[in-house]
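The structure's right below; bear with me while I get my questions together.
Every protein chain except one is present and positioned as in the full complex.
Moving on, here comes chain A:
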Amino acid sequence: MGSFLHYLSMPYLLDGILITLQATALGFFGGFALGLLLAGMALSRNRVVSGVARTYSVIFRGTPLVLQLVFVFTALPHAGIVLSPIMAAGVALAANEATFFAEIFRSAVIGVDKGQTDAARAVGLRPGTVLRRIVGPQAARAAIPAIGSEAVSTMKNSALASIIAVPELTLRSNQLASATFDYFSIFFASGVMYLVLTGAITGLQLAIERTFDLSRVGKRGRGRPSEASTAPVEGTAPAAEPVTAARVNGAQVASAVSRAEAVRRARVALTITGVHKAFAEHEVLRGIDMEIRKGEVVALLGPSGSGKSTLLRLINHLETLDAGTISFDGIEVGYRDGGTALPEREVARQRVQAGVGMVFQHFNLFGHLTARENVAVPLRWVHRVPKDEALAEADRLLGRVGLSARAHALPRQLSGGQQQRVGIARALAGRPQVLLLDEPTSALDPELVQEVLEVVRSLALDEGLTMLIATHQLGFAREVADRVVFMAEGRVLEQGSPQQVLDNPQHPTAVRFLRAVHTVEV
């Protein structure tokens, strides 16, 4: 026991800790940086670049660290590269750890919901901004535990540097044991030292995890006491201000004629010509032609798999066209005049220029941002509005969808209907000319459908926004749409006023579909 304590406080071994920390720091930070690079390369669409990263991983993850240490220390000098023992250890550790860091980063990035990337692109964020503002922060959070574990692993691996003359803790313990024959006391002492060091790393990891724990972020700092969670929703939500069907229908009948006339006279906002799209062998769209006028509300109806969602995703270039053109007042999002594809940063600029916004079936809110931060995203990072102004505008828009009280809640703390209303407010923040809504109520429980439809209805009737809505809600389509388009198997089978298509369908498929939906609704 006495000699154990003697070794525990021996300056020779304590100095060894410093060298161990030095080797660990070189391996950790070098591996971290190189791992970031490798992960970026592995995720690249360029097959040569990702192939280089994969080859590197195969070699450095597939060979023992001991061999890599010896290689850097004794083989590289033959090529004229002479590194000091500590630098050789740092290089070998970093080269080895990088492969593990790369996989940690890659899986963290892949783990971020693809829908959020779609939503970020749809509001007009450039690829770099998507990475920095949306994917990066969430991936970083997800990676913290694995990074902490990798730091501990790096420290333990640094003990192997003892074989290439790095005078770190293990080498010193070995030498001391050889000189004193006091084998066990020395190794117990150095074991305790390693435990203290790795324990400190674990403590640091847990502290960082706690700092960035989203559930804490929601409650503290950015959150407010959530008395609002049980309070009735305000504004346009049905609970606060029930709108009777009779009143809406009455108003609609009175204005229907003049509205139809106005739409007919408006200029064309969106032209779709000869659009084809296939995924692998499966043809999803087989020649779609459509003109949508400014201020027109078009409801896309049709069975699942008819191509409604794909058409919407093609319109703002979340998918690429196989054939045909889609033009917003002359702007073909995603393509040059000659028809060649543009890089994603240019596409982002075009989406903003064309003024196209999108609301998704599964909301696709940014999980790490509060409701108001979600809504402020297009303002801050696309339109470069100063943060305070952007948040003030976000608050106004949240008020518009009846969610002022939940402004500081994270998406995970909101109901589906509330999330979709935030999604609509976010789409509106970019001041779109054309709003695409992809089955905005399909993922909602029945009792939450109305609150979302109410918001969309008021946008259509009060704001004069041009809208393309894929939906299964026939009553809603009848009420808000100027035109109903019925699609099946990638073609438009029938289109016309809601009365024409819904009450007097001509195509047998449309007749069958409408009867089936009516049966469900009744």
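By our rule, a residue touches a chain if its C-beta (ideal position, glycine included) is under 8 Å from a C-beta of that chain, and two chains touch if they have at least 3 such contacts; residues count from 1.
The working rule: contacts and distances are computed from a predicted model.
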* Structure fact -> UniProt lists the protein of the undisplayed chain, choosing from "ABC transporter substrate-binding protein", "Cytochrome P450", "histidine kinase" or "Carbon-monoxide dehydrogenase medium subunit", as "ABC transporter substrate-binding protein"
* Asked: Quick one: which of A:A89, A:L171 or A:V449 touches the chain that's been left out?
  -> A:L171
* Options A:T55, A:T180, A:S215 or A:Q499, residue touching the unrepresented chain -> A:T180
* Asked: Looking at the whole complex, which of A:M10, A:L37, A:V52 or A:A443 touches the chain that is not displayed?
  -> A:M10
* In the full complex, which bits of chain A touch the chain not displayed? Write them out. => 10, 12, 15, 18-19, 21-22, 25-26, 28-29, 70, 73-78, 82, 85-86, 132-133, 136-137, 140-141, 163-165, 167, 171-172, 174-181, 183, 204, 208, 211-212, 368-369
